[in-house]
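What you see is the complex with one protein chain gone and the rest in place.
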Amino acid sequence: MNLTPFIPEIASTQAYQFELLFWYIAITAGLVGGSVYAALLYFCIKYRRGNTTGSTPRILGSHRLELAWTVMPLFVFLSYFAGGVIVYNNAHHPPDDAMEIFVIGKQWMWKAQYPTGQRVIIGGNPRNMTEAERESIGKLILPIGRPVKITITSEDVIHDFGVPAFRSKMDAVPGRYTQVWYHPTRLGEYHIFCDQYCGTWHSLMVGKIKVVEQKEFDDWLMGHTPLQGSRNAVDGSLAHEGRQLFLKLNCISCHSSTPNGKAPVLEGLYGSRVPLRGGGAEIADEEYIIKSIRRPRLAVVDGWESIMPAYDETQVTKEQMDALVAYIRSLKKGQTPDRTEYFPAPNGAPTYPRTQSPEKK
Amino acid sequence: MAEPNTATANDDPHGIRQDVDNPATLILVFVVLIGLALANIGISGAMGPTKLTLPLQLAIASVQAGLVAYYFMHLRQGDKVVILTALSSLFWMGILFVLFLADYLTRHMVVG
Amino acid sequence: MSIAIEPQGPIAAPPPPEPDPVPVNYLNNGYSIWSWLFTVDHKRIGILYLVSISVFFLAGGIAAGIVRLNLLQPDGAIVTEDAYNRAFTAHGVMMLFFFLIPAVPAVFGNFFIPMMIGAKDLAFPKLNLASWYVFMLGAILAIWSVLAGGIDTGWTLYPPYSTRASQSHVIPGVVGVFISGFSSIMTGLNIMVTIHKMRAPGMTWGRLPLFVWALYATSLIQLLATPVVAITLLLIVVERMMGIGIFDPTIGGDPILFQHMFWFYSHPAVYIMILPGMGVISEVLTCFSRKNIFGYHAVAWSSVGIAVVGFLLWAHHMFVAGISFYAALLFSLLSMLVAVPSAIKVFNWTATLYRGSITFHAPMLFALGFVVLFIIGGLTGLFLATLGTDIHLHDTYFVVAHFHFVMVGGMVMGYFAGLHYWWPKMTGRMYSDWWSRLAAIIIIVGFFLTFIPQFYIGYHGMPRRYPNYPHEFQIFNVMSTAGASILGIGYLMPVVYLTLSLFYGKKASANPWSATGLEWQCPSPPSVHNFEKTPVVVCGPYEYAIGVDQMGRGLPEPPGVDDNPARRSGITGPAGPMNKETEVVG
Partner (left out) sequence: MSASTHSSVLKHHFEDLGQQHACERLGMWMFLATEILFFGGLFGAYAMYRIWYPHEFELASSHLNRTLATINTIFLITSSLTMTLAIRSAKLGQRGALIGNLLITVALATAFMVVKGFEYAEDFHEQLVPGPGFGTHYHQEAISKGLDPAKIQLFLCFYYVMTGIHGIHILVGIGCILWLAWEAWRGTIPPENYSTVEVVSLYWHLVDAIWLFLMPLLYLAGAGMKH
């Protein structure tokens, strides 16, 4: 961010509205304040003791003037209020088609999570992080020209997710969900600040938002482009749901990474070229994965027994299939789970030990 | 405010004895207070938690508090400033309640 | 206008040849330490408060110095993050609870309210002394918590940080603030009862000096708001001690409820801080421009209006805290309303100068500084009361700058104006005219340098309470720190010349500024019971144009443009009103 321009970067529609309102107030208030200054200065020079006889008139006031400077400021102030309501109303009501990103504040980092499961940790003091968290440090990637809804909560104390370039700010309150939304209009990198004091490393709970082109965003979201700071760990996402299913349906007992597994390991399967029994090969895309689950005998991978049962829609619904595909898509080298009995709770609700269901108002 | 100069009795130069409470009044108020307290408990038990229970309970308690203030706390003899003070404390508590409610009753309406 | 005029000079002024036996006044009536510590004289208690809050002002100033110095570098120049967090909390707690809130009400209110309304003392002298002890007890606890390792919650003490996350000494600090709240209640109660019941004959509500009106409004807030923060702080202490409480989100509690209850007090509390300053300004501006206040009733009622409306808008501190959308609309609308009475005051003060005869002694310079800075502080407040702009500016340095413009630019300037205005009356000595004018100018200049850059970086998004910040903000933080050092020098100067005046200053006359209030009819320093006989008030407070005080007697000649008031000791002026044609306008 370069401070040379007097007006800070305007990187969202809301920022533009803010600037209009800000400068409307600044100019009108400046005019009023400036004229009072001018009057003060004029009176102080004109009516200084050396310039007067020392005798003063007995002026007690004027009802007309009092009325004027009661009513006129009131109307000006009400116009500020009205303008403020318009901007605030807009800031409070995201469009229906907005992409939802979940942000959890935690001393002292932000955990952001995309609808497709990608997770990124923003800011914080690396010394206070676990190894996994440290690896996930990165930027919040947003597509340009597309509304994004951020749902915010906190795991411990109150934080505040503020993005100056978007002129946006919202507290992260434990036990509650709050919302902001952006419509980024400019490419670039912008600050994220924690604006609500939250303890020792409050000032390190900062990071960057990176606004990129839609295509670049899609590529990154698919995992095609490795942007820094995004592992395909997928807690709470569709892919995470798929992971649960993967365990629940006992896929893991054959598709395991142990040496005596009875089926191919699925790590890095997505997008790769799969040699089939009897010659030929297929690219492992969504269609291939779905086909292999619904009717596994159609295309058996070269070198493996054809032992996999078929799963029809009563066993794996369409939605579950999406989840499984998303999971398999996200499965990278070394990520096949090896234990079936434990997996962490989804990262949705605040994880206070005694927390009950969040406020359902 | 007591007006000391209106007292004429020699042994009561400040008009202090003039406005002593009538014990009969006090005991009557006391009986009413106890009656209301028991009524409150009885009615609440009989009604159980319904929508009307709380307003009714609070209405009875307010009548009780009003009696205490008016008779026991001598609001009936109090000067205007005292009454103003009592009322303004209630008014300010009203501000607190009304503006709290403005948030708490409408918070769930913000759905996005 | 009917004014009974008695042809006689101010009664209490000592005759010009000095070395007569010194009359007994409140200062030389006993020198032992006990005669101070057990005094029930409202003037001595005022002095006790003056000394204590000066110490706390210094303590808060040192904390501010640490904060500003540390911000010289983007990653912290002198202290660790933990120490920085403790420093700004100490700065906030010290300045707000132990300097700004008691500053004018407990010092000048205690000292001058009885004198201004013609009473011998406040209604409850023992309660008054108790309030000082309670205040000191609270302050000692708070200071102890700072020395024992500090509090790092910020002065706003938001849970759940303050109740479960903070590792610092929250409980003693909070209890200290809780206790000092009772002192504030006691002072407010005392002043309010005194104004209601102890006015001198003829001192009607319409003849009260505006300082008294302002203190009345202040006391109203102290009485009705402080108990709410008391219970809130108590709940915080309970929650922290027990590990469970009503703000705990894990049992369905709402941390935002704390913010509601906290700001129910703390927003009106900023009016506790600014209103007395406004009262001082009304006194000083009229005196040094030799004019009646323009629109007495408007200024008086705007004080009460601010006090009442000030209770209705606390949640504008919470627009982005997750409160209801509709509540935010309501509170923003109500916030706009409180700007109106503040604007009325500023317009009336400005109009008071019109056709005046203005001299620029130190109190007047501070008062003009108040008006100039308060205009900026007030107008920038509008950005924060407006919903659409607050969502960006909230919790940035814009808020910090706005708040300091109002509190330091407003209240501290008002405090210094009052201190310089009434110093001759309180101590019986004149301070250096030249040095005091210089100090006023240095403070105003230093102030602008300190806080104008903060508006800029706040507008660009720099959050408050950040020891580490992006590099691009460094230049402005350096400017701000440079300004703060000038400001610091400015604040130290009065300490020097006021202290020196106690020993070397010329003796002050009873009415060195030729002011009209009843307090100037007592000798300087005042006698033990203020008035030899209860004064009878015959006219309003600011009859400078006619040249009579509130008892209808003539004023002494006012100090001239180049007139050093220190050289004017003994001047008592003409006996009777100034013999001149007075033009009556409006």
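Letters are used for the chains, namely A, B and C, taken in the order the chains are written, and counting of residues starts over at 1 for each.
Following the convention adopted for this analysis, a contact is a pair of C-beta atoms (placed from the backbone, for glycine too) under 8 Å apart; a residue touches a chain by one contact, two chains touch by 3 or more.
The structure presented is a predicted model; accordingly, all values stated were derived computationally and were not measured.
*Asks:* Taking the full complex into account, find the residue in C:S54, C:Q73 or C:T250 that is in contact with the omitted chain.
*Replies:* C:T250
*Asks:* If the hidden chain were put back, which of C:M95, C:A119, C:I293 or C:M411 would touch it?
*Replies:* In the complete complex, the chain left out is touched by residue C:A119.
*Asks:* Which one touches the absent chain: C:L37, C:L147, C:M242 or C:V495?
*Replies:* In the complete complex, the chain left out is touched by residue C:M242.
*Asks:* When the complex is taken as a whole, what residues of subunit B touch the one chain not shown?
*Replies:* Residue positions of subunit B that touch the missing chain: 1-4, 11-14, 16-17, 19-21, 23, 26-27, 29-30, 33-34, 37-38, 40-41, 44-49, 53-54, 57-58, 60-61, 64-65, 68-69, 71-74, 78-79, 81-82, 85-86, 88-90, 92-93, 96-97, 100-101, 104-105.
*Asks:* Please identify, in ascending order, the residues of subunit C that touch the omitted chain?
*Replies:* 119-125, 127, 185, 189-190, 192-193, 196-198, 223-228, 230-232, 234-235, 238, 242-246, 248, 250-254, 257, 261, 264, 529, 534
To be clear about the criterion, only the chains that are shown with their structure count from here on.
*Asks:* Counting only Cα atoms for the centres, state how far subunit B is from subunit C in Å.
*Replies:* 37
*Asks:* Using mean C-alpha positions as chain centres, tell me how far subunit A is from subunit C in Å, no decimals.
*Replies:* Measuring from centre to centre gives 44 Å for this pair.
*Asks:* Taking the mean of the CA coordinates per chain, how far is subunit A from subunit B in Å?
*Replies:* About 53 Å, centre to centre.
*Asks:* Would you please write down the residue numbers of subunit A that are in contact with two or more other chains?
*Replies:* 92
*Asks:* Could you say which residues in subunit C touch two or more other chains, in rising order?
*Replies:* Subunit C, residues with two or more chain partners: 256, 325.
*Asks:* Give every residue of subunit A touching subunit C within the complex, in rising order.
*Replies:* Those in contact with subunit C are residues 1-3, 8, 15, 17-18, 21-22, 25-26, 29-30, 32-33, 36-37, 39-40, 43-44, 47-50, 52-62, 65-66, 69-70, 73-74, 77-78, 80-81, 83-89, 91-92, 107, 156-158, 160, 162, 164-165, 167-171, 173-176, 178, 191, 193-204, 206, 350, 352-356, 359.
*Asks:* In the complex of these two chains, what residues of subunit C are touching subunit B?
*Replies:* Going through subunit C, the ones touching subunit B are 196-197, 224, 228, 256, 260, 264, 311-312, 314-315, 323-327, 330-331.
*Asks:* Which of the residues in subunit C end up touching subunit A in this complex?
*Replies:* Going through subunit C, the ones touching subunit A are 81-82, 85, 152-154, 156, 158-161, 164-166, 249-256, 289-298, 319-322, 325, 328-329, 332-333, 336-337, 339-340, 343-344, 346-348, 350-351, 353-360, 368, 371-372, 375-376, 379, 382-383, 385-392, 394-396, 459-470, 472-473, 543-546, 558, 560-561, 578, 580-586.
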